[in-house]
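On to subunit A.
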Amino acid sequence: EGVKVGLMFTLSGPAAALGEQGRNGFQLAVAQMGGLGGMPAEVVVVDDEQKPDVAANKARELVERDNVDFVVGPIFSNILMAIHKPVTDAGKFLISPNAGTSNFAGADCNPNFFVTSYQNDQSHQVMGAYAQSQGFQNVFLMAPNYQAGKDSLNGFKRSYTGGVVAEVFTPLGQLDFSAELAQIAAYQPDAVFTFMPGGMGVNLVKQYRQAGLENIPFLSAFTVDESTLPGQKDAALGFLAGANWAPDIDVPESKAFVAAYEAAYGAVPGSYAMQAYDAAQLIDSALRKVGGDMSNADALRSALEAAEFKSLRGKFAFGNNHYPIQNFYLTQAIKRDDGKYQTSIVQTIFEDYQDTYAADCKMK
Partner candidate 1 sequence: MSVVLSAQGLRKSYGALTVTDNLSLDLHQDELLAVIGPNGAGKTTLINQLSGQLRPDAGRVVLAGRDISDQSMAQRVHLGMARTFQITSILPGFSVLENVALAVQARSGSSFRFFRAAAGQRRLNDAAMAHLAEVDLDADAQRRAADLSHGKQRQLELAIALATDPHILLLDEPLAGTGGAEAARLVALMQRLKARHSILLIEHDMRAVFALANRIAVMVYGQIIATGTPDEIRANPRVRAAYLGQESV
Partner candidate 2 sequence: MTNLFLLQLLNGAQLGVLLFLIAAGLTLIFGIMDFINLAHGVLYMVGAYVMASFAMLTGSFWLALGLTVPAMLICGLLLEFTVFRALYARSHLDQVLATFGLVLVISEGVKILWGSAPLTVPMPDLLSGSVGLIGPLKYPVYRLAILVVGLASALGLYVLITQTRIGMLLRAGASNREMVSALGVNVGRLFAMVFAFGAMLAGFAGAIVAPILSVDTGMGESVLILAFVVIVIGGIGSIRGAFMGALLVGVVDTMGRSFGPIVLRMIMEPAAAGQLGRTLAPMLVYILMAAILFARPAGLFGRRAE
Partner candidate 3 sequence: MLRVEGLHAGYGASQILFGIDLQISEGEAVTLLGRNGMGKTTTIKALFGLIPSTGGRVLVDGADLTHAAPHVLAQSGLGLVPEGRQVFPTLTVEENLRATARPGGHWNLARIYDLFPRLHERRRNMGTQLSGGEQQMLAIGRALMTNPRLIVLDEATEGLAPLIRADIWACLRRIKDEGHAILVIDKNVDALSALADRHIVIEKGRVVWQGSSAQLMANPDVKDRFLHV
């Protein structure tokens, strides 16, 4: 008798690096805790291939065939949209270690759905608030043209009321940003805010510096982080980002985690790994609380809601919508003495911050 967890991450294609962090973070936690909730844990890992229809099927397979007790995943919002219904309809718990869309935070919140990361808009709001606090008047906004890109710029503008010189949407997967960089050079804005995950972010950051624009502050979210820094290296140094954690956060458990992760996987963990680690701790804590008895779903849910574990972020609590209430920071890319790159906390922007959609959530 043990607990069975299905992990669904993007493990192939260009974004595999993110999924691997999530998978590694979770598995590291399970290994360190010797199971979950004091029980042996069986972890089934599946690859969603970043294709929603594939993901929807695999999610069904996890709950219907493998009969897992929890599904942990995914990285991407569109995958979350696809797997949410099959998992929650089956009465299983879905814990998202990264994607946190606004609909599930608000009107569509679900008792069986928990998020250990953030609501998607929040990191962008952090940067908006920072831009506001710096008194910027002309900010250049840029994001890829898809839902998450649009959300990010809206998030930024929610806490930034200054002027916007231009709002540029680039095609998804664009390689060369010279046209946009020329526009930036022509506008000479106070700052640039962007959201360019994955390879796009690597390209943009390198080309940004090569174009000689580094004296214009570069604000971003999910663009300069531990998943992209190995590709950006020196080009990203000093670039700012909003996040709920950084490897150098002053939490002893986190320091230990970073060391253990680097030892095990040879790379600096990012928030994807951290949030998955916390997801494992969350399950662990809840199982302990119910004494390993998963037959009573309501009890298990209450145990999850209590979130009685030592988050790597320090303080952590769930809001009414099962999204976290946590601190958000301004981070900066740095080079460590050992030559590796990571983000580092500059200042706290929001404390105990809850997303703005929680009010719409009528959790039954």
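Here, a residue touches a chain if its C-beta (ideal position, glycine included) is under 8 Å from a C-beta of that chain, and two chains touch if they have at least 3 such contacts; residues count from 1.
In picking the candidates, the idea was that all candidates are chains of the complex that A comes from, given by their letters.
Quick caveat: nothing in here was measured; it's all calculated off a predicted structure.
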Since the rest of 1, 2 or 3 are in the complex but keep clear of subunit A, which one touches it? 2
Residues of subunit A touching candidate 2 in the complex: 12-17, 20, 145, 167, 169-173, 175-176, 178-180, 182-183, 185-186, 188, 198-203, 206-207, 210-212, 227-228, 230-235, 267
